[in-house]
Every structure is written in structure tokens, then in C-alpha cells.
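In this view, the complex is presented without one of its protein chains, the others remaining in place.
Here is chain A:
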Amino acid sequence: MTSTIEPEVGKSRRRKEDERLITGRTRWTDNLTLPGMLHLAVLRSPFAHAKIVSIDVTEAKSAPGVVAVFTGKDLDPEGAIGMPCAWPITPDMKSPRRPILASDTVNFAGEGVAVVVARTSAEAHDALEMIDVDYDELPVVLGLENALAEGAPLVHEDLATNRNAFWVFDSADAGTGSSVEDAISNSEVVLKRRFRQQRLVPAFMEPRACVVDPTGNQLVMWSATQVPHILKTMTAATLGLPEHKVRVIAPDVGGGFGGKIAVLPEEMMSTLIAQRLGKPVKWTESRSETMVAAHHGRDQIQDITITANRDGTVTGLKVELLADMGAYLGLVGPGVPILGAFMFNAIYKFPAYHFACTNVFTNTTLTDAYRGAGRPEATFGIERMMDELAVELGMDPMEIREKNWIKHEEFPFTTVAGLTYDSGNYEAATAKAKELFDYDGLRREQKERRESGDPVQLGIGISTFTEMCGLAPSRVLGSLDYAAGGWEHAEIRVLPTGKIEVITGASAHGQGHETAWSQIVADKLGVPFEDIEVIHGDTQSSHKGLDTYGSRSLVVGGIAVVKAADKVLAKAKPIAAHLMECAEDDLEFSAGKFSVKGTDSSTSIQDIAWAVFSAHNLPDGVEPSLDSSDTFDPENFSFPHGTHLCAAEVDTETGRVRLRSYVCVDDVGVAVNPLIVEGQVHGGLAQGIAQALFEEAVHDEGGTLTTGTFADYLLPSAADLPSFTTDRTETPSTTNPLGAKGVGEAGTIASTPAVVNAVIDAVRHFGVNDIEMPLTPMRVWHAIQHGSAAAGGLGSEAGGGLGSIDATGGAQ
């Protein structure tokens, strides 16, 4: 190697994306105005469950500026299949047809019942008020256990049940472990707890929007979506349109967090209306609409039983979940809790495991993917349980983890859930985190405060976690009945002047793909970072892809880029040999140049690019192009992990929680851009901490979302959060050539249990062993006042009991 060029991968490059974003030259969907464009506004049901008796649109139709008004019956074209659900987790899963607009019954407050088309958005919204809908209210069913109770009202009469699906994994049946029932009968300790995962709102900052232009040969849809490729295919399938006549563009997208995975009824109605009127249309929602109409996340009740010996060795894990699907099934909604099935056993060596999940319909907004999708819920369950087990056994919570986790030398390790973790080093991450945190010092301080009866008590929370990233192995997704694969595609175009275009199927919405992909290609091809343009989010230029979610972009999409770059070099090599009149075997490639070994004769990628373009002197039979594309479908997931430590101060007189310090050491394998990694971790921590302390989507008993604006839904501001200390260890993944593992969800997954464990640790001596999230001052204060009697306290008995769960889900 003669290269003196510093490698790009591993460098904290400032982002290419920033320039347009900091100067206001961004292309958000809502910025787009097309000639003759009309505006849509959707009328939404105020009731969570009602029959639509009649809809009178006469007055609205003649309102100023109004061009047309449509109701559900108008928008149910022949051949349309209803809104799609792509994850039929069991053969008998109940999949109610979700129309584009409700026409007979509304099943959640916020469901669309009519749409106005007008010259301006203001006129469209004005006319909504002139539509007269006559509803006959039906009984509303809310709360998982209520929905399953004998005689409960039914969300969908025709299904005759609110039970959507039942999915089960058992290690004894799967041959990955022994029987949990045996573990329960034979273990010295059997600990059972119930936790609730409250409902959350993804709350991306850019509300959803779409613009549809039907006037060209292809119908073009711009949408604030995470999944332009999926949206294109689903639009064609849902509406019975020829797919080659549809082009989807996701321009700059202002955050997603899973919340923009959905294929929207509004996207479908915009398409139909644009086609019918022959004019471009725009739909942009208000924040209050987003809150009720975009999907929510989490919302589970978890019954967990852990069994162990007195020495602290775990012997079995049994998980029974109830998961709220809302009123209909989202695109991947039914599969979200199932993803958790593979993560409940976390980093521990459980010999026996049983997981069962019941998905349930209620009269609420549907739930679907939200940052981490299934894995934060699982990690919360297990990390809370490890703390409870430690207390039960009189051990330090760190000690019980160390005793049971997979040791560094045991990798690769096949877990009881059947996944093979390729690499990991929990010891190293934990050691580093403990040092940064001053674990022993804080434990001492905690003891002193407890002894002195300080009104402000200190608690330490631990979360040692892993997650499965790189949602791909298409075979695995197939075995879980997911409708699509998980591969990713990339193309590299070498332009005549030696500049490079990289086209990726992984469509970004804030993750910095343009920068990271440039770094990868700069290293592979030896061209300057600045000479590379990354193109994404347009199904015309990036014609294949499966988009961005589940921390899959880098570890699947980034590897497709690596493979495509390898192909570019493979195509360039014979040409280089021809140009330099040597044998291919005599060539070596480094820093963008092919050189003849042992000489100073060389030719650069740029020279070859021009030679290929001019095509004056190419070897016989060689295609005059270096352009290459490839697809990557990994053999296995990747498994980032980390140790998160939180110190929380709890004011025992007011119940207020202050995070005093938060330290995390994440192992994301090789970090292509450490700056982006750090940013992703920060954002993830904020979301996970917010679940622990602030956020909850609450419905009143009629099914109205009472946290339907940013005034009521407590999204943390800068003043609500501390600064974090983040660091990394680097244990490369062995399942991809970059050694990367993925990072997008790590912070969210790990932080929620770390914070809750810290708060409970601070007030445990008041007899508290659980507090329902979010840990509002009121709930914390109440728990301190009433101890375990109110706060859970199922002790070590196996058996029923609700813990602190309020099954109606009412937060005060």
C-alpha cells in the first residue's frame, strides 16, 4: 500500500445534507406547489365507534373554492383491496378490511369519513365544517383486558371477536431449549411481574403530507414517507394500478421513527382524486390530525415469569403479551410484538423460554412500528426483571447480569430464541461504562443518602442490552410470514469526468446516508468524498429498494454499496490492464489507482472513466461502462449491544425525577461516521427517556385522544433532558464486510429500562417495586406514599395480580 490518503470510514465527517437544511432550501413535500394544484382536507370522526347513518355534503360542495367532496362510497373503486397489512403473522390472523374512508362504521376517533377538494387549503378546511354527518354511537371498547373480556363490545362485529391473532414460540418445541413449565416446577425462585408499555406517539416533527400529479405518463406521488419503494408497490396493489405507471418520490423527510412506514389512506385518496380530477392535489395534515391519524406505538401488557436458582443463575423465562393493534392492522403492526419475541431473552443464557402474544383490536388509532419496534418493549421487560430478580436474591443488579450474560469467548452464541449472535463483548462495554459513570462511588453516595434520610434519594439504573439490527435476512422474514424480503439495492454510476453517483434503495429521513455512503465509496474507489453524490428516495432513479427502518440502512443498504463498488473495480481492472498493456495479475489497486506492481506506472479511476466514455481503446468485448449495481441480503442480523447506566435523583417530597447523569457505552461494530453514530444515540436516548418519564397517549372513556396536541402530549424539550456521556467499544460484526452493526434504535431500546430501574432503585426502600410509565411526579409520589401495596408487590409467588397496572389505561 502506497496510499497516504486517510481513510474516510471512521472519520467524523460533517454532513453533506446540512447545507440545504441550515439554509432553508430543503424540499419538504409541503413546500411543493404545482400549476393548477388543488388542496385536500379530511373530515375525521369525533367518535371512536359509530355507525354512519348519513353524510350530507350539499352545503360543502357549494362553498367558496370547493371543487369536489368525496365520501367513502365514492372512493372504493372496483378492484381496490382496502389498506394493506403486509404481515399476516398466523394463517388465521383476522384482517379486517380497512377502507380509504369509512363509509358504514367508524372504528376510531380520527378515522376519515369525507374529503374536500378546494382551490386553497383554507377553503378546503372551511368547507369541512359544512359537512353534516349523522352518527349512531356504538359501544366503545378500550383497554386490552376489557377487549378480551366475555361479552365485550366488538370492534368488528363480523369477526365475532376482538382477538386478532395468537402467536407462540416455545423453546422445547423449537428444539432451542428446555421446557419452561419444568423450570417453573423445579426452580428455587419463581418471580412473576406484570408491566405495561404505554401507548406512544412517534411525533416526527414534519407532519405527513403528499402531493400527487396525474398529468404525465406516470402518476407521480411526493410523500413524506419512510418507504417510497414499498409505497409505490402498495399503491399499485391497493388501487389496482399498473405499477410501472406509478413513481414515488420521498424528498427531504422530516423524521420518521417508524411513524412514516405506514401506507396512508390519505395517499390512496390523493391518488384517486388526482386521477379523477386530472389535476395535481396536495394533502398536508395538521399536528392534531397527525396525533390521531398517524399510527401510535407500543401499547402492551407484559406478564413475565423468570425462574432462577438461589445462586442467581436463571433457569427459565416465560412471557405472555397482550398487544393493542388499535382498530385496524397497520402495514407491519401485527409483527411488531413478534420482533420482541427474539429479544426478551436479551444477552442472557436462558435454558428455557416460552413466548406467547395475543394481538387485540380496540377502538383506537392503529399501532405499528415505532423506534425499535418490539425490541424496546422486550428489553424493558427483561431488564426490569433482572433488577427484580437481583433484589429477590439480595444481589447487586450488575452482578446478576454478569452471572448470566453470554461471555465474550462464547460467541458466536445461539440463543434460546433461535438467533445466533455473531459477536459481542458485554464485559468490555460494561467495564468502560462503569468507569465513566463511577458506579462504585455512586453506590456509596446512594447508601449515605438512604441512611441519612435525605429527601432527595439517589438511584442507579442499569440496562445491558442487545438488539437485532439489519432487518433483512429475507429467509428469516419469510419464515415469520412477512410479505416482503429485506435485501437492499445499490447502484454506482461512474460519470465520464470521474465523478460518482451512488444510488441507494435505503431512503433516508435524517440519518445522514448521503455522508456515510460517500465515505464508504470514497474509500472503496479512492475518489474524493466531495466527488460523490448520493441519490435516494425517488423510485425512478433508485428503482429498487426496501427503504429505511429497523436500523437496516447501513448494515444492509451500506453493504449493497460496498458490493456495487467491488463490481466497479472488477470492471475497471481489465480496462486498466489493457490501457497499461500489462496482465491483470500484475495490477494492484490502492487510493483510486491501479498500478503495475513494482513500477511507477499507474492509471486512476478517473482516467479509466474517461477511457470508458470515449471508448476509443477498450479491450474487445468490454462494455463501455463502469456502472455497477448489486443487492445485499445478509445471512444473519447484526447485534449491537451496550451498557447504559443512569443515575436518577428522586425528590421524595414531590415525586419529581431528575436525571443526574446518563452514561452509555454502545458497541455498534465499526462506526462509519462516529459523529452520526453519536447523534443517533443522543436522539434515541431522548426518545427512550421520554417513554420512561414523560410521554403517553391517553384516551378518555369515549375513546377520544386527550393528548392530541403538543400542548397535551409531553414531548421533552431541551430543558427536560440532561447531557449524556456516550462512548463506544468496537467489536466488529462478522456477518458483513464493513463489520457494522446498526445504531438507530439502540438509545431508545436501552434507555427506558435504565431510567425506570434507576427511579425504582432510588425509592425501593419505601417498599416500591414498580411504577407505571411514564413516571410522572404524581405516580412516583404516590408510589412512595403507598409502597409496594399500591405499586405492585407480587413478590416471588407465581400467580395472578395486576401489579400497578390500571387495565383501563387511565393516567391521571
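By our rule, a residue touches a chain if its C-beta (ideal position, glycine included) is under 8 Å from a C-beta of that chain, and two chains touch if they have at least 3 such contacts; residues count from 1.
As a convention for this text, contacts and distances are computed from a predicted model.
Colleague: Going by UniProt, what is the name of the one chain that was not included in the view, given "Cytochrome C oxidase subunit IV family protein", "Na+/H+ antiporter subunit D", "(2Fe-2S)-binding protein" or "histidine kinase"?
Modeller: From the choices "Cytochrome C oxidase subunit IV family protein", "Na+/H+ antiporter subunit D", "(2Fe-2S)-binding protein" or "histidine kinase", the unshown chain carries the UniProt name "(2Fe-2S)-binding protein".
Colleague: So one chain is hidden, and I want to know which residue out of A:A203, A:V416 or A:V502 touches that hidden chain in the complete assembly.
Modeller: Of these options, the touching residue for the absent chain is A:A203.
Colleague: If the hidden chain were put back, which of A:A686, A:L705, A:A750 or A:I784 would touch it?
Modeller: Looking across A:A686, A:L705, A:A750 or A:I784, the contact with the absent chain belongs to A:A686.
Colleague: Using the touch definition from the top, which of A:E678, A:E696, A:E745 or A:E772 touches the missing chain?
Modeller: Result: among the candidates, A:E678 touches the missing chain.
Colleague: Of A:R194, A:K318 or A:H509, which one is in contact with the hidden chain?
Modeller: Considering all chains, including the one not shown, the answer is A:H509.
Colleague: Contacts of chain A with the missing chain: which residues?
Modeller: 14-15, 17-26, 28, 30-31, 122, 203-207, 252-255, 257, 286-288, 509-512, 675-676, 678-680, 682-687, 709-711, 715, 717-719, 721, 723-724, 747
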